[in-house]
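A protein chain is absent from this complex, but the other protein chains hold their places.
And now, chain A:
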Amino acid sequence: MSLNVEHHEPRVLPSEKPIRLLDNAGHALRGRETGGFELPPVERLLDLYRRMVIARRFDVQVTALTKQGRLATYPSAFGQEACEIGVVSAITADDWLFPTYRDSIALLTRGLEPGEILQSFRGDWHNGWDQHAHRTAAMATPLATQALHAVGLAHAARLRNDPIVTLTYLGDGATSEGDSHEAFNFAAVWQTPTVFLVQNNQFAISTPIARQTHATTLADKAVGYGMPGYHVDGNDVAAMFAVATAAVDRARSGGGPTLIEGLTYRIESHTNSDDPTRYRAARDVEHWKRRDPIERLEKYLVSEGALTDDIRADITEAGEALAGRTRDAMSETPELDPLELFDHVYATPRPALAEQRAALEAELAAHAGQAREEVAAR
């Protein structure tokens, strides 16, 4: 799949109308709206469908577990599956992903286990997986900071003639941060193999996109950095996958970075502690629920006769199995060793830290002794 020439020219503003390959009724589109991108083959779309359905089952399960108090917090990506899954499916296991806290389901698609993904949200430790084993960085909480890490790693790989690509996820709010600007600029100046996905879900907690930017689209920003930008229907997984694949291919072949904006909507609240009724109307949410990315693809696959009952049953079974694994993982209460707090801060041991570790160890021993005495006294 090659990039449309019109969009390859970085001085041309992205189309104001989002690139779309499937309309909301699941009909394949032709003409200008596609931006010259081709609909991926049906087997690929079926695979994306499967990943999205399973991801949503996971997301719903984790939101439920969070409401039950099993997790400290969980930022849901319900409704954003086309962005989350469509783009991450365009990179290989050798490439790197630099996610944010809302991208749990993309990590699932990367092959991470629920227990690894959710360890930080449960409150056990700040990061729960081996970043190098999964080529997936820790979820970044300070917005846009991870985009610079993605650019730096890509540049290092390029200096080493290692043909990998880095992909980083940002939100609409993050594009207001200075680190976004610096990441876009460094990537373009150094021509790093980096793909930036901006998921424009239209809210940064409560602040609407109109209060983040005066630009017509967030993809417009790419022009100023001298890189291609694509404004894409973020609820059309076919379009997200097609545009991302072209951007990844371009990056891998030395063509430099690309900015992709997926226009979508955050159906759930920001996290479980948010109250969206204070800042948006229920009818807006309903409007976007009728543009559900999974339903859209499902309509297309049904019309193509690709979604058999057997396949549906198989996907449902896989989703339930994952939900079960997720419940099991979150039911465990792992023993946390408070003394480990001191073990990883520095590679070079510090006497003062050893003293503090010993002090906590003594405190823990004293508490344990006190607890034993109380039990004995009863």
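The working rule: a residue touches a chain if its C-beta (ideal position, glycine included) is under 8 Å from a C-beta of that chain, and two chains touch if they have at least 3 such contacts; residues count from 1.
Quick note on the criterion: contacts and distances are computed from a predicted model.
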item: Hidden subunit of the complex - UniProt protein name among "3-methyl-2-oxobutanoate dehydrogenase (2-methylpropanoyl-transferring)", "protein-glutamate methylesterase", "ABC transport system permease protein" or "Cell wall polymerase"; value: "3-methyl-2-oxobutanoate dehydrogenase (2-methylpropanoyl-transferring)"
item: Contact with the hidden chain (one of A:71, A:85, A:167 or A:183); value: A:183
item: Residue in contact with the excluded chain [from A:130, A:284 or A:361]; value: A:130
item: Hidden partner chain, touching residue among A:19, A:48, A:65 or A:153; value: A:153
item: Absent-chain interface as seen on chain A, which is shown; value: 125-127, 130-132, 137-138, 142, 145, 147-157, 159-160, 166, 178-179, 182-183, 185-186, 189, 340, 343-348, 350-352
